[in-house]
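What follows is a single structure, written as structure tokens, with notes after it.
What follows is part of the complex, with its chains left where they were.
Labels run A and B following the written order; every chain starts at residue 1.
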Amino acid sequence: MTSAKLTVEDRLLALEDRQAIYQLVCGYGYSVDGCNAASVGNCYVEDGVYAVGDMPSWVGRDAIAAITRDAGHLKLVGAGCAHMSSLPFVVIDGDRAVATCHTMVPMHGENGFFIGRLSASRLELARQTDGGWKIVHRQNYMLNGSGEGPALLARLHETAKTS
Amino acid sequence: MTSAKLTVEDRLLALEDRQAIYQLVCGYGYSVDGCNAASVGNCYVEDGVYAVGDMPSWVGRDAIAAITRDAGHLKLVGAGCAHMSSLPFVVIDGDRAVATCHTMVPMHGENGFFIGRLSASRLELARQTDGGWKIVHRQNYMLNGSGEGPALLARLHETAKTS
């Protein structure tokens, strides 16, 4: 939009930032389905929060990484499931960013595959000192009739600072 | 492919264009699920067209933005739904572009989630004077047995000019 005023460095960084956030958002799902605890933990800052509307929040990287060892999660993985994220809408504001996406968890059961969960998701992200990005706070709401999911999606253009 | 002949400016612009089109394609879904009329309208040019094979077309930005206030749409959002787009295949040709993707609308009902709609989608896009991109014409066809959806997907490499 305002690229005429930006330097080549600015423009490269903006492109790299969005690609890095794409990697982070989709990589979380593959990591959690693969029960790769280190990779799940690395998606979050040390004191990151993963808040899901209908569950207690996970607080801290270690608690979030431990999802990969949770009995309920292992049962889902054992039966067959995919924690899918859609392409995120990403708003970058300096060293902070917000990504908005849908998440869907198709699962395998006795009668084949079914959609176990469908959510709206908003991730607040922070640039790290090594240049990478991590999740500071992720909020998911199930899209099953509550107004919280649609309200969260409506804020797609808001940055972490304005929200 | 031919990057050896392109300037840094050309290459940055091509990268930015594709990222901007990614934002547009996924952002539409979050905006419509969030009933964010302004954001939905901003996806389209003033006289943009949203054509869906099994419904009357929406003509003009205002009509398309009004989907967010439509009784049928509000009922879907109230029950729980997600207008999901897959990662688009994007062909850019100067100030025009075409994006091809799948769209899927999982919905929530009495027996949990189900896939209400599954479509092939082709978006013809135009660069705006501020450098951003908007949808000029979007055609969706349900993938439920008609040959129109597969035929539309088969044209993924065609630009707006050649189509």
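We adopt the following convention: a contact is a pair of C-beta atoms (placed from the backbone, for glycine too) under 8 Å apart; a residue touches a chain by one contact, two chains touch by 3 or more.
This structure is a prediction, so every number in the text was calculated from the model and none was measured.
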Assembly size in copies, with 2 chains present: 3
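Everything that follows uses one rule, which is that only the chains that are shown with their structure count from here on.
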Whole-Å gap separating chain A and chain B, where each centre is the average of the chain's CA atoms: 22
Residue ranges of chain B in contact with chain A within the complex: 8, 12-13, 15-16, 19, 22-23, 25-27, 29-31, 33-36, 39, 77-82, 84-87, 106, 108, 112-115, 130-132
Residues of chain A that touch chain B when the two form their complex: 1-4, 8, 11-12, 14-15, 18, 86-90, 100-102, 104, 114-118, 120, 142-146, 149-157
